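Excluded from the complex is one protein chain; the other protein chains are retained at their positions.
In order of appearance the chains are A, B and C, and numbering begins at 1 in each one.
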Amino acid sequence: GKLWGGRFEESVTDAVEKFSESISFDKALYKHDIMGSRAHATMLAKQGLMTSSDRDCIVQGLDEIERQIEAGEFVWRTDREDVHMNIEAALTDLVGEPAKKLHTARSRNDQVVTDLRLWCRDAITEILDRIKRLQVALVCLAIKNEGLIVPGYTHLQRAQPVLLQHLLLAYVEQLERDSSRFINCKDRLNFCPLGACALAGTGLPIDRFMTAKALGFTAPMRNSIDAVSDRDFVLEFLSANSIAAVHLSRLGEEWVLWASEEFGFLIPSDAVSTGSSIMPQKKNPDPMELVRGKSARVVGDLVTLLVLCKGLPQAYNRDLQEDKEPLFDSVKTIIGMLEVTTEFAQNITFNSERIGRALPAGHLDATTLADYLVKKGIPFRTSHDIVGRSVALCLSKGCQLLELSLDDLRSISPVFEEDVYEFLGVENSVKKFSSYGSTGSKCVAGQLCFWISKLGINGDKKQ
Amino acid sequence: GKLWGGRFEESVTDAVEKFSESISFDKALYKHDIMGSRAHATMLAKQGLMTSSDRDCIVQGLDEIERQIEAGEFVWRTDREDVHMNIEAALTDLVGEPAKKLHTARSRNDQVVTDLRLWCRDAITEILDRIKRLQVALVCLAIKNEGLIVPGYTHLQRAQPVLLQHLLLAYVEQLERDSSRFINCKDRLNFCPLGACALAGTGLPIDRFMTAKALGFTAPMRNSIDAVSDRDFVLEFLSANSIAAVHLSRLGEEWVLWASEEFGFLIPSDAVSTGSSIMPQKKNPDPMELVRGKSARVVGDLVTLLVLCKGLPQAYNRDLQEDKEPLFDSVKTIIGMLEVTTEFAQNITFNSERIGRALPAGHLDATTLADYLVKKGIPFRTSHDIVGRSVALCLSKGCQLLELSLDDLRSISPVFEEDVYEFLGVENSVKKFSSYGSTGSKCVAGQLCFWISKLGINGDKKQ
Amino acid sequence: GKLWGGRFEESVTDAVEKFSESISFDKALYKHDIMGSRAHATMLAKQGLMTSSDRDCIVQGLDEIERQIEAGEFVWRTDREDVHMNIEAALTDLVGEPAKKLHTARSRNDQVVTDLRLWCRDAITEILDRIKRLQVALVCLAIKNEGLIVPGYTHLQRAQPVLLQHLLLAYVEQLERDSSRFINCKDRLNFCPLGACALAGTGLPIDRFMTAKALGFTAPMRNSIDAVSDRDFVLEFLSANSIAAVHLSRLGEEWVLWASEEFGFLIPSDAVSTGSSIMPQKKNPDPMELVRGKSARVVGDLVTLLVLCKGLPQAYNRDLQEDKEPLFDSVKTIIGMLEVTTEFAQNITFNSERIGRALPAGHLDATTLADYLVKKGIPFRTSHDIVGRSVALCLSKGCQLLELSLDDLRSISPVFEEDVYEFLGVENSVKKFSSYGSTGSKCVAGQLCFWISKLGINGDKKQ
Partner (left out) sequence: GKLWGGRFEESVTDAVEKFSESISFDKALYKHDIMGSRAHATMLAKQGLMTSSDRDCIVQGLDEIERQIEAGEFVWRTDREDVHMNIEAALTDLVGEPAKKLHTARSRNDQVVTDLRLWCRDAITEILDRIKRLQVALVCLAIKNEGLIVPGYTHLQRAQPVLLQHLLLAYVEQLERDSSRFINCKDRLNFCPLGACALAGTGLPIDRFMTAKALGFTAPMRNSIDAVSDRDFVLEFLSANSIAAVHLSRLGEEWVLWASEEFGFLIPSDAVSTGSSIMPQKKNPDPMELVRGKSARVVGDLVTLLVLCKGLPQAYNRDLQEDKEPLFDSVKTIIGMLEVTTEFAQNITFNSERIGRALPAGHLDATTLADYLVKKGIPFRTSHDIVGRSVALCLSKGCQLLELSLDDLRSISPVFEEDVYEFLGVENSVKKFSSYGSTGSKCVAGQLCFWISKLGINGDKKQ
C-alpha cells in the first residue's frame, strides 16, 4: 500500500497509477535524495528528534542503498510511486523501525525541491565545464588559423573581410555570457527549502541552518510557502539553456553552410561526418545539423515549464511533478550539444585555398574605401555615395575595386589619389581596421591573448 | 561499419555516435518499417527488380524479425544507428544476399517518412477511440445526474443556473471538434512518400501506386522533394494534440476546483485520488491536476517541432531526426490524458446536497428576471438597469431576489406583478430557458438524446 | 458611465481602465459587429421582440455608424471599453430608445465570439486568395525556367540533380496542403454562437437558425456554454498560420542562400532588394529574410493563445479578451509574408550560367550510376559500395564520374560497360529519372500541366 494510505479504502486504478508514477524519471535524483536524507537525519539526531543510533542505522542504510543503486542491484518499484518513497521504503525494509523517523519534519514537497535544487547545481557545474571546453576548442582553432581572412557577412551577403579568428572569438564571447548567466542562476537557486515541510514549516525543533550548511546551500529559504511552490529556478535554468542553445544553433547553421560545396570553406574530418545510404559520394556535417536541430527541444522544454506553471495557485500542485522531464531533457541535450560542437571544432579544417579564391568577390573592401574618403575630409554620406558609384562601375566592368584605374576612380571623384590602392584588396582592408574590438590584426591578436590567458590555455594545447 | 561507409576512412567519435543515434527511440517504428519493407519487396519483385524467391526470403526474414522484436529477443544495436539499418542488417544476417536488394529504389529519406505517416495514422485511430470513450463517459455522467442544477460561471463568478448535463455536454462538443480535426489530419497525411528515394525519385521501373495501395494510402505523393522534406503532417498532428490538451486542461482545472473544500461539488472515489505523505486527511484529485499539467508538455512538443522546422532549406536535413521524440511524447501524453480523464469521469460523484445548498447564493436568476421585464415590453437596457437595482436592494437586505416582496420590487419598477415569482429561484430560472442550445431542460434533453444516439450508447451503459 | 454600472458606486482607476480596454484593437471587428447586430435586430423584429420600426431605426443607425467609421469620422471612446459598447452607445446617441432593445437576448459573450468567427472566416478567405497567388507565381516561375537543372540538396550537401521546376512545385504542394488546412478550419468554425447569450441561452423566443442563416453560418452551435467559452477555432487558425509560416520560412532560407555570392543561383531585382547604409556594394534579399524572420511571430502568437487558454475553467473568462491581438497580428503577418513572397517570386532571375558552371561539382550523378548497376543485376547494397569506391577514385583524381575511363571503372567492377556513359553527367542523370513524382523531365512536365490547369493559369500569365 501507499505510504499515505491511512484513510484510503481502495487503491488507484492501473491507468491512474501508470499516468501518475514518476519513478521512471525521478530516480535520476537518487544521489541528491540520499544526500538530503543523510543531512536531515544528522540534524534530527543533533536536535534530539532521533537517537544517534537511529541516525547511524539510517545513514548506513542509505549508504547501502546508494551502493545498490550504483551497482544496478536496486529494484525500483512503480507501486512505490517516486524516488523518495522507493528509497524510504527500501530503507525500512533494510533497517526497520528507525527508518520510520526519517520523514519527521519533512514532506515530499520540500524534499523533492531540495533534491531538484541540488541536482540543478551539479548540472550547472557540468555545463560550465562543457562551455569552457568549447571555448578552449574555439580559441585553439583560432590559434591554428592565424592570419586567415574570410568574408564577413550581413544578410548572408558578403560585407567586409574579417579574420577567421575574430569570427571564432565572437562565439567565445557569446559563450562567456552564457556562462555568466548560468553562474547567476546557480547562485540564485542555491538556497535550501528543506524544513519547509508540506508548506507551513513545522513545530518540531529542527535546525534549518544546519541542514542548509551541510548541503552546501548559502542559507535556508526564508518563506516556507515560497520554498515548496515556486519553480522559478527551473524556469531560469531552462531559459539559460535556451539562450545557449540558440547560440549553438547559429554556429551550427554557419558551419553547415561553410561545409557546403558552394561555400567550401570548411572540411569536417570523417570522425565527425556521416554518409548517405543511397548517395555514396555524400559527406554530411550531421553533428552540426543536429546541434542546430536539438536547439528546438531545449526551447520546447522551456515552453513546457512556462505553460506548466502558468496560473497555478499556491502552494504545491501535482502539476509540478511535470517539471522534471523537461529539465532533465534540456540539460542532457545542452550538454550533448556542447560536447559535440567541441568535437566538431577539434575535427575541422578550414580550406584556405578555397577561401582565398573566393575572397575577391563581393567588393569586401568597399567600406575601407569609404573610410579612405572620410580621412580625405569627405563627409561620410558623400563618401558612401562615391563608393556606391565606384562599385556600380565595377559591376558594369565585371572587375574588382582594386582593378579600377586611378582615372576610373577620378571620373567618379577627383579626391582619389595614388594612395587609394593602399586601402583596396582584402589584405589591405583588414590591415586598416584599427578600432577597439575590430577585426584589425593587432586588435584580434590582443583579444586572442586575453582569451588564452583567461581560459588558461597553455602552449601544448595550441598545437 | 556503417552501411554508408564506402569512402569513409575513420569512424565517428563516441560522443558523435551517441549524440546522433536514434535507435533508442525510433525502434518504436519497427512495425511500420517492416510493413513498408514487405510492400516494397513485393512491388520490386512484381516489377522484376528482384526474383520472387528473393522476395520470399525477405518477407519471411522480416516476419521472423518482427516475431523476435515482439518476443523481446531482438538485439537493437546503436552502432547500426537507426531502426531501418538495424532491421536491414539483421535481415542480411538472417537471409544473406537477397537482403542487399531490399534497399533498391529506396532511401532512408523516403523510408522514414513512410514509417512516420503509417505510425501517425495508427496513433490517430487510437486517439479517436480514446476521445469517443471519454465522450461516452461524460454522457453517461450526464445521464446519471439528470436534473441536477449547478451554478454556471463567467469570470469564475456565479452567473446563471445551468443543468450539469448542459455543462458536461459542452465538453462533449469540444471533444467532437477535436475528433474532426484529427480526422482531417489523418486524411491529409495519408499519402505515400515511398519511392521518392533520397529526394529526386528513381530511374528504376518501380510502381508507386502499388506500394501506396498495399499500405492503405490514398495515393502516392506527387512530388518527391516535398515527400521527403516536409513534416507539416507532424506539425498538424501536434497542433491537434495541443488543442485537445488545452480542452482537457480546462476540464482538469474545473474538476480540481469543484473537488476543493470551498466548492465541494465533486467527490472523486479513492480509486482516482491520492493522499499526502505528511497530511493524513488529504484526498487530492491528482489525476486531473496531472491532466492539467501534462497539457504543458503537449504544447512544448509542438513548439519543439515548429522551432525545428523553421528555416530549414529543402530537402532532408538531419535536424528532422528530431521530429520523432516530440511526436511520440505528445501522442503518449494525450492518450494518457484521455484515458485518465475517462476513468476520473467514471469515478466521481456530484455532491447534490452541497450544490443545492450553494445555489441560492449569487443571484443566478437575475438574467431570467431581465427576460421577464423584456417580455413585459421593457427595453433590454432598461430591464438590465432595473434588475441591477433589484440586486443592489438584495445586497443591502442580505437576501435573494426571490425573497424581495412585490412592494420591494415595485418600489424599483411598477412593471413587476405577481407573476414575477414564476421567474425567480434557480429551478424556475432553468425552466424558463428555451432557446436552441440553451440550458433549458427540454433543450438539454434533446441534446442528450442526440449524443446518446451519435455515440451509440445503449441502455446498459446508462446504468 | 459603463453600461454595466447599475450597482457600482465607484468607477475603475485609470490604470485599470487602460489595462482593461480593448477598443484600441477590437475596433477591427466593427464591420462584423454591425453585421451581427443587423441580423440580430431583424430576427428580434421577426420574433416580435421589437417593432419593425425599432428595427428600421436600428438598421439605419447601424448603416450610418458603419459609414462614419469607414469615413474616419467615428470617435472611438476608451471609456466605452470595447467595440460592442462603442457601437451600441453611439447607436443610442443616434436613434435613442430603440437602441436599448438591441441587446435583448444577447450578451457581449456571444456577441464577441460571433464577431470573431465572422472575422476569421473573412480572414481565411483572404489568406486562401494569397496562397493561390503565390502558387501561381511559383508555377509561372517554373514555366519561365523550363529545363533548368539545379543541384538538389540533402544536409545542404549536393545530392542529386533536379529540375528547378520540380523544386518549385514542391513548394506549390506544401501551399496546397496549407490551403486545405485553412478550408477545414473555416468549415469547422462556421457555426453560429449568437443566442448563447451570457452562457446559458435565453428564455425569450429568439430564432437562432434565422440569425445563423442570415450571417452565412452553417448552423447555430448546439451548446451555449461551449459557444461562449471555447476558442479552439482561433487555436486551429493560428496553428494553420504557423505551419504555413514555417513553410514560407523554409523558402525564405533557401532563397537567401541562393542569393548569396557563394551560391549565386538567384538574382533579385532592385524592386525587392535593399542596400546598406555603410556598405554601398550590398544588395540584400531583405524581403525573404523578413519572411523567414516573421515566421517567428506567427509561432509566438500561437503560443500566446495556447498559454492563454490553458487551465481556464468554463465559461467565459476575461482572459479571453487577449485572444484578439495575437489573432490579428498572426493574420496580418501571414498575409504580408504571402504577398511579399509572391512579389519576390515575380522579381527574381535564376542565374543559369552560374548554376550551369556549378553543376559538375558534387557527383550528383552517383545515384544514377547506382541505378545503372542495379539494372545490370547487381544488388543495391553492392552497387552502393561500387559507386562509393568510384567516387573515392574521383576524389583522389580530382575529377568527375563522367571523366573516369572505362578502365578506371572496370578496375572497381567488371560490370561496367560502355553504356555507363549514358547514365553519367547531370543531364543524363535527370533524363533517367522516371518514377511517378520524380524529377524526370516527363514527370515534371505532367505535374506542371496539372498545376497550370488546377490553378487556372492561362497562356497570358505564362509570359
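Throughout what follows, a contact is a pair of C-beta atoms (placed from the backbone, for glycine too) under 8 Å apart; a residue touches a chain by one contact, two chains touch by 3 or more.
Just so you know, these numbers come straight off a predicted model, no measurement behind them.
Visitor: Which of A:Y30, A:F74, A:Y153 or A:F350 sits in contact with the chain that's absent?
Guide: A:Y153
Visitor: Can you tell me which of B:L141, B:A370 or B:V420 touches the chain that was removed from the display?
Guide: Spelled out, the listed residue whose C-beta touches the missing chain is B:A370.
Visitor: Would you mind spotting which of A:G36, A:G61, A:P161 or A:G425 touches the chain that isn't drawn?
Guide: A:P161
Visitor: Applying the definition given at the start, please give the residues of subunit A touching the unseen chain.
Guide: For subunit A, the residues touching the absent chain are 3-7, 49, 92, 97-105, 109, 152-156, 159-162, 166-167, 169-171, 173-174, 177-178, 180-181, 184, 188, 195-206, 208-209, 220-230, 232, 235-236, 239-240, 242-243, 246-247, 249-250, 252-254, 257, 292, 295-296, 299, 302-303, 306-307, 309-318, 367-368, 371, 374-375, 379-382, 384-385, 387-389, 391-392, 395, 423, 432-440, 443, 447, 450.
Visitor: Could you please point out the subunit B residues that touch the chain left off the display?
Guide: Listed in rising order, the touching residues are 151, 153-160, 256-257, 259-263, 275-286, 289, 303, 306-307, 310-311, 358, 361-363, 366-367, 370, 384-385, 387-388, 390-391, 394.
Visitor: Please identify, in ascending order, the residues of subunit C that touch the omitted chain?
Guide: 2-13, 15-16, 18-20, 84-85, 103, 106-109, 197-198, 269-284, 286-287, 289-290, 292-297, 299-308, 317-322, 325-326, 336-337, 339-340, 343, 347
We take it that only the chains that are shown with their structure count from here on.
Visitor: Subunit A-subunit C contact: same residues or different, taking over half shared as same?
Guide: Same: most residue numbers at the subunit A-subunit C interface appear in both copies.
Visitor: With chain centres defined as C-alpha means, what is the inter-centre distance between subunit A and subunit C in Å?
Guide: Subunit A and subunit C have C-alpha centres separated by 33 Å.
Visitor: Provide the C-alpha centroid distance between subunit B and subunit C, rounded to the nearest whole angstrom.
Guide: 24
Visitor: Among all residues of subunit B, which ones touch two or more of the remaining chains?
Guide: Residues 3-7, 103, 109, 197-198, 292, 295-296, 299, 302-303, 306-307, 317-318.
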